[in-house]
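Apart from one protein chain that is not included, each protein chain of the complex appears where it belongs.
Entry: subunit A
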């Protein structure tokens, strides 16, 4: 009997995974939270919107079009469940909810392509209305044709900082400043690795040119001090220390903030996958082999949800993970001959990704310097001082124990936006290495569910 394949996510990795299964004669189920396919990076605008692919996706227009048409062509050969959340995974079954209807879907092979969200370091005042993640700022523009404000500061580090800034400039938004915490020297040091994908490096340099041509001030090596504003009306400015130490404030009514990306790992966690601490990324990642096999038989991980390597790599890792699943289940697929080429290409993307981490490092050192009154957990307005008090008074030095006492990580985002920084605050307060703080355990449901649910008729 043909194996039942379930793919979670319809971004670049999920679409290419589903395609590989269909090519091999299978009918996979594709479950996606979005209303339309494309994931975040190739997010499709609502029906009836008229901007061209060039306007929406710039240099990536062809890739986006190829992914969208590729998925459209698959629709008759797959079972597609849009606007559906996988909220839990038990032994060989995923549990879904769509609207108020829940369902259970058994699988032989599960390919998790859960994508990534922005990696955040708090700054004093970031809970105020008008602070958004860089990814969120991009969604506003791409999917809704809106800027997040009338005068915007882009702050943080990573490729998204420059991509979103350039997209905003092209769309006619006013950028007050781009404030990068990484330094020019870090970028030079990263060059040898960034040269692993020369085309991507070239695109990155082109983005900085868009900004300089538009006269947008770009500062590197900054330290964020405070997002100013008021509880009722929100953001009014951003104060930073420039590389030389001079303090400067930029007036604005919105801030986009982010430090590269973090994989969405909750589903891999609920599936029981083993996690390892990645020293280079300074984060916990699910263990995978070169093809995307996790430590759990039948569970495969691909795309930025497994390793943040970008959309082009996600297409390849999605296809590779699906081919591995087909191979493991004894399905004859012509594509299996592609596996070595895909592995080789992914190795180059891994090298490039390492270069990006070097060029735009996670600013771990800022966590220890956060003033006590800085809110770390936006969900429940819990401060760095409270988290430090818990470490000091209860001796909690492990992420889940400190969470139990402080509630940092227990709010509705389930630690997505405070988890990394919270662990850094704990490590600094307890004077222990970050790895020993551990990671917040994934909890089902991975997102809030409606209270009134109806069971889906058996399929």
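What we mean here is this: contacts are C-beta pairs under 8 Å (C-beta built on N, C-alpha and C of every residue); 3 or more make two chains touch, one makes a residue touch a chain; residues count from 1.
Everything that follows uses one rule, which is that contacts and distances are computed from a predicted model.
A.B. asks: One chain of this complex is missing from the view, so tell me which of "2-hydroxyacyl-CoA dehydratase", "Sigma-70 family RNA polymerase sigma factor", "Putative NAD(FAD)-dependent dehydrogenase" or "Polar amino acid transport system permease protein" is its UniProt name.
C.D. replies: Options "2-hydroxyacyl-CoA dehydratase", "Sigma-70 family RNA polymerase sigma factor", "Putative NAD(FAD)-dependent dehydrogenase" or "Polar amino acid transport system permease protein" considered; the missing chain's recorded name is "Putative NAD(FAD)-dependent dehydrogenase".
A.B. asks: So one chain is hidden, and I want to know which residue out of A:364, A:413 or A:432 touches that hidden chain in the complete assembly.
C.D. replies: The one listed residue touching the chain not shown is A:413.
A.B. asks: Please pick, from A:16, A:68 or A:127, the residue that touches the omitted chain in the full complex.
C.D. replies: Considering all chains, including the one not shown, the answer is A:127.
A.B. asks: Out of A:37, A:118 or A:180, which residue would touch the omitted chain in the full complex?
C.D. replies: Hidden-chain contact among the options goes to A:118.
A.B. asks: Name every residue on subunit A in touch with the hidden partner chain.
C.D. replies: Touch set of subunit A with respect to the missing chain: 33, 35, 40, 45-51, 55, 117-118, 127-133, 135-137, 139-141, 143-150, 171-173, 230-234, 253-254, 264, 375, 378-381, 411-413, 416-417, 447-448.
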